[in-house]
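The other protein chains are all here in position, but one chain of the complex has been omitted.
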């Protein structure tokens, strides 16, 4: 047992840090620091820079453009990225459809899609949830009926993140309505320009448009876009939900937020000094940092443990990483709220969406409340905390 | 709406306070202050003093020795008693079997038992729980079979508080094994000297002997000792569990503990001053005091609301008082632990049981850990916090 | 000790609730938000017609002599419907300053116009990077001839964009964190030198950033005794906090009720959410927090009648702390139990959550008031009132 990073890891971290410092465009960095949303163009530009360096898809196999880094290096990369802070990779491309095609896609699918997925030439969105199936994902009803070498899809998806920006969608459909709930589900990829697809915005409580409802009205999808085997879609979905669980703790993100809170608090008057020097404020931060430290070690333990890092069977214990990780992400946004105080109250939709200058408020404060609001979703999406608890109770504790 | 006490209430509080200051024997007060357990003799002596004043059973009807105080006065009395601090009345006598007989007992039972219950000439214990029926009280199995004008009782009770001190026991027995769970239960009173009763001590984690197992082996109980009607015992038990719910918040007890913590903390070095002046320590206390204040008002609201104070149907909302009250009682014992630190670690069984002087430890600190340990039981006994939550979910929220 | 409403108070409660039920459901509210001011002048007039705008004023000032309980009733109902009109800045803050410190002339000039709905007020207090201390004022007022000239930068002035008259706190003496040396001025919002930038807040209420440059006001604009305004500011803000906490109770009650209703309807895994015990117990914890909040709000409101200002401030801090705790739990659990739908702008849950978050901040967040309580000491007095410290 040795919790030290190797000399090689330390050098690697330095390299990564230097790269983020030099290669990340200032305008993008400022948006991330301020918590502004990025445009599609921002994300594509940054992905292009990473891709040129060979770092756009670190976790993929080398033959498909991966880096060959071990799991500790991948963790270091992600941490440095979050703390730079640089934009996170588009999870639907890099962590979901990419690894899924690598594992289950046909050769044709791999060679056509993977390069375009890596560069965001194809921006993917995910079509899983439906209005009646939230945490109970397997109760989905969107139907796909085979008609010649096409599937005809009818139904509705919801919470389609960036559906309005996306070029493609991977979605779960019911191909065998007579099979039991989890069976009879298949996974398809669909070009979002296909006729019959309607994307309708959902504005969230932060005032932003990330999410959508997506309607499928007799949408014809080539059978060649079926991923893997028909009626095996649930297995692929479970594979995805288990994949890169370790990344869901996002310790680096919470670290970065707390560092920012501490830094901002130096300019806030409190007592005879500043908020950053207030012992109670410092205790509140320290308490979160202690838990983050424990979670960091736990994350590394899970990474080190198993094939989870390389995309194998999912470790149910890793549900803890999601459960605790999101709680700490939320706690960190709460601390930022405390620092910003009244300055967080102003709503400036344009600045939130990426405007260079705020209408008049404090640029450092304007996104704090929206991000605090939006952070409530992390304990709901991608397997709610209640579902994670159910998983642990059943799979780990045997209750 | 007016949350002020009336002039009369204020005078009443003064009278009560003066009485406790002058009438409570020093040796008993010191035991209560130090958190030592009282002997049977202590409790009987103090009850005698209260009885002489006419205050031993404030909540009973005047004709049976009650005071005729309204619910606010009763609350003031209880609060002053807890903060004096004076010994609490024996709940089994004053709040349980007494009110139960008043409501459902025969005239003979009332005239024979009530005076003896009031003075503790008959010390009652409660025989409800059984090894297999904890929170699920209605699943009890102790059997009573009528034989002439007697019941023959066989079975086992557990958690019989002070069973080894008690003269009498009121117990739930199954008189109709074929009836549904909650039906077929009756309530009997039994003289603890009756042949066939064995009381076996249970030592709790504070090192003290409060609790017992009580075995009934062909115990013959006169049918005249049946309370109310046969097979209506469950109704009476529910009546009891709902009775004086407001008292279960025990705000005065928590207030007294926090006051003591603050006082003791003045002698504990911390930083360059004392613990009592440490801002973080003060915040921890203040946070509990805020909740106590809210609970105090809520308690008074429930008292004022309804017939609960006079023994009518129970207000399911009053379950909150138990739920939150015990949580704050436990929180206050935790604060005392923090104050005592190492001084709480020593175990001195004799001092805990009432010895005049400790073996060598600090008299103010020696009972803090045992009382902290024992306080864990308040969220388990008399309807666990889980049961209270179930009650509120079903009866109040309609879930 | 009496927790009941009087007959008149019950009538008031029913009237306000009926008005809001008729005119202020979630869909109606959405269209009110779309009006030019971001709130509704029509609605404001309805409040005036019902007498709500005159509620706390003395009869001699043309008001209805309502006490804190009447304000509690109105604020709780407003919270329940998420009313966005400027009741708090105009009636409670502006009106509060006039009631407590206004001269006969000032009261006679302004209060009748508040009551009839034609005058809006706001309290220009907070300044950049100042968090919540009420004494931390750098806006300066200086004597020039027989008048005063004010310079300063005020932020987050609630409904400052639509206000006609501003109550401005300014320093005439002392350092920026002295409690002495403060004064209050009635400033015409359109006076030369006043510039305003209005904006929407996260919860769809409004505020303004206000700059004062060489703003000249006459002697009759001074509220109370110049240099000694801090106790008045504290007193008015304390009562306003207590009233705001009542609004919070209304918000929480609604959020809780909506959540329970949703749990009874929404099915997952073949059963209603409400049938899952883990969720039941969390709904119970929300309910407990609601009842604690409701209890302490009564306490906070009634404590504002205390003659000892420190006792009042402590009781208000305690109230704000409990409300903050309850609001956090209820707001967050309400969203969590709703799942995704609660995160959307078109659904009420998120609006209630946002209002609760803003209320937790207004006039000092939980940490701020807890620190104030800790500093004040602690312990219990038991006299006539249910006193705290």
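For reference, chains read A, B and C in written order, and residue numbers begin at 1 within each chain.
Keep this in mind: contacts are C-beta pairs under 8 Å (C-beta built on N, C-alpha and C of every residue); 3 or more make two chains touch, one makes a residue touch a chain.
Computed from a predicted model, the values in this text were never measured in an experiment.
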| item | value |
| --- | --- |
| Partner chains on view for the chain not depicted | A, B, C |
| Among B:47, B:109, B:129 or B:214, residue touching the chain not depicted | B:129 |
| Touch with the omitted chain, as defined above, among A:219, A:285 or A:382 | A:285 |
| Subunit C residues that touch the omitted chain in the full complex | 276-278, 280-281 |
| For subunit A, residues in touch with the removed chain | 1-6, 9-10, 13, 72, 79, 255, 258-259, 262, 279, 282-283, 285-287, 289-291, 293-298, 300-301, 304-305, 317, 320, 323-324, 386, 389-390, 392-393, 396-399 |
| Contacts of subunit B with the absent chain, listed as residue ranges | 129, 132-136, 139, 158-159, 202-205, 207, 211, 267-270, 272, 275, 280-281, 284, 337-338, 341-348, 359-362, 369-370, 372-374, 376-377, 379-381, 384-386, 389 |
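Keep in mind that, in the parts below, only the chains that are shown with their structure count from here on.
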| item | value |
| --- | --- |
| Chain at maximum distance from subunit A, centres defined as averaged CA atoms | B |
| Where subunit B and subunit C are represented by their mean Cα positions, the distance between them in whole Å | 42 |
| Interchain centroid distance [CA atoms averaged], subunit A/subunit B, Å | 53 |
| Whole-Å gap separating subunit A and subunit C, where each centre is the average of the chain's CA atoms | 38 |
| Contacts with two or more other chains, residues of subunit B listed in rising order | 279, 283 |
| Residue numbers of subunit C (touch at least two other chains) | 371 |
